[in-house]
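Structure provided below as structure tokens; questions to follow.
Removed: one protein chain of the complex. Kept in place: all other protein chains.
== subunit A ==
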Amino acid sequence: MWYSPSSARFLFSFQQDIFATMSNRASTYYTKGNHVMSPALLRARKPYFWRNMAGLVVLGGISASVYIYTYTFLTKDDFEDIPIPPISDEKLAVLKKEYEASKQKK
């Protein structure tokens, strides 16, 4: 029951041939125009609703936890393993002066 024809109809609406094979009787389970499920379909799905929701939580939880893990792992990285060239304070002051001078020239 993971596959819901209403969502499939939305996602694959260009694939008209799939639903062309659906009989006129089957189409009565959705209100024409707004694709609202009919009372009969809601009754048929009722015994499966909560277990489907639990399955949704489990499967959605797996992919969500993968995303969350990746995001937290990447934001924790401060790139300290990338080597920065060593430089002394005097050299830094000289470089800064050159930079300011080039800025003023412009």
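Definition applied: contacts are C-beta pairs under 8 Å (C-beta built on N, C-alpha and C of every residue); 3 or more make two chains touch, one makes a residue touch a chain; residues count from 1.
The rule is simple: contacts and distances are computed from a predicted model.
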"Charged multivesicular body protein 6", "Utp7 protein", "SKP1-like protein" or "Vps72/YL1 C-terminal domain-containing protein" - which is the UniProt name of the missing chain: "Vps72/YL1 C-terminal domain-containing protein"
Which of A:44, A:68 or A:94 contacts the chain that the document leaves out: A:44
Interface with the unshown chain - residue positions in subunit A: 23, 25-26, 28-29, 31-34, 36, 38-41, 43-44, 46-47
